[in-house]
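Shown here: the complex without one of its protein chains, the others still in place.
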Amino acid sequence: MSLSTPHLIYILSAYGITFVSLSFFLVLNYTQWKRLLSNET
Amino acid sequence: MKYHLAQPSFFLKITRPLLPASGFLMTIFFIAGLYTSLVTSPPDYLQGDGMRIMYVHVPASWMALFVYGFLALMSFFSLVWRHPLAEVLAISAAPIGALFTALSLITGSLWGKPMWGTYWVWDARLTSVLILLFLYGGYWALYKSYTRPDQGLRAASILALVGVINLPIIKGSVEWWNTLHQPASLTKLSGPSIHVSMLTPLLLMAGAYFFYFLTVLILRACKELKTRKLMILESMK
Partner (left out) sequence: MIRRELRNLYLHGGTLLATFSFFVFALFCIALTLGPHENILKQSAPALIWILAILSTLFSTPLLLKAEAKEGLLDEILLHPSSPAFYLLSKTIAECILFGLPLIVVGACLSSFFLLPYKDILTLSLTLLIGFPALSSLGILGGLLTIHSQGGGLLIALLILPLTLPLLLFGLAVMEMVRLGLDSSASFCLLTGVALLLVIISITASSWALRFAIEG
């Protein structure tokens, strides 16, 4: 894919929103899980 | 009480090796999926590079439906057999499903804007996905509105089951309504034949989403199980 393609902004924002929100949710759950694990031991 | 804790502890045991494995697979699939979808797959002859949005959009819609099915199945188990693990899995799965549904809607409208010229069409498929999001929202709101989580869970499970029966009816009614209003309906994937070079990234991304679901599900379920155990211990003191 070349960077001069039309609609680049839409493609990038679709990928961006997907990955930002997925990783945010993952990190959120991971930290909560980690905290609980460290509390227990 | 022993029986109550026995099976969740088994779950905790088998997920200990499963969690890193699924996280690892998720990373591999995401990297491969991103590479194939953004670099190696050819642009569509009709839609150009815009159709690359499909690789993040379509798997999200699949997962939205799949997670709702999973949620309904687990709700059924928890209602009929009062299985504690099913309860935990159901409430752990719901927010992930809602996230996938929201992502599917957002990427769908970002795809629609350059292709159809508008962010939103009252198409049958779009409308039913929106309603799916409302169903997830209702499930979560009902669960959270109870002060006692076990009561809330039962009410929410019944709602999930009613929703899963109603979803096809809703889809049918919206389709019927649309044929009345706009005869030329928009179809997203043209024809059943997708070329292999496009199918590979699609399947890779679907695998990545699936392992993402698995990883987050295990994380959430472990967390939920441990909080429950702590609550039981607290109440016994």
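Letters A and B name the chains as they come in the text, with residue numbers starting at 1 for each one.
Keep in mind that, in the parts below, a contact is a pair of C-beta atoms (placed from the backbone, for glycine too) under 8 Å apart; a residue touches a chain by one contact, two chains touch by 3 or more.
Please read all numbers here as calculations on a predicted model, not as lab measurements.
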Discussion item. One chain isn't displayed here. Which of the visible ones does it touch?
Written reply: B
Fill in: Of B:V121, B:V174, B:A206 or B:L225, the residue in touch with the unshown chain
B:V174
Worksheet item: Touching the left-out chain: which of B:M26, B:A60 or B:L79?
Response: B:L79
Practice prompt. Using the touch definition up top, pick the residue from B:V162, B:L199 or B:M231 that touches the left-out chain.
Written response: B:V162
Worksheet, complete the sentence: Note that chain B touches the chain not displayed via residues 79, 131, 134-135, 137-138, 141-142, 145-148, 151-152, 154-155, 158-159, 161-163, 165-166, 169-170, 172-174, 176-177, 180
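Here, only the chains that are shown with their structure count from here on.
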Worksheet item: Once you find the CA centre of chain A and the CA centre of chain B, what distance in Å lies between them?
Response: 16
Discussion item. Which stretch or stretches of chain B touch chain A in the complex?
Written reply: 38-39, 43, 48-50, 52-53, 56-57, 60, 95-96, 99, 102-103, 106-107, 110-111, 113-114, 212, 215-216, 219-220, 222-223, 226-227
Discussion item. For a test of understanding, state which residues of chain A touch chain B in their complex under the given definition.
Written reply: 1, 5-8, 10-11, 13-15, 17-18, 21-22, 25-26, 29-30, 32-33, 36-37, 40
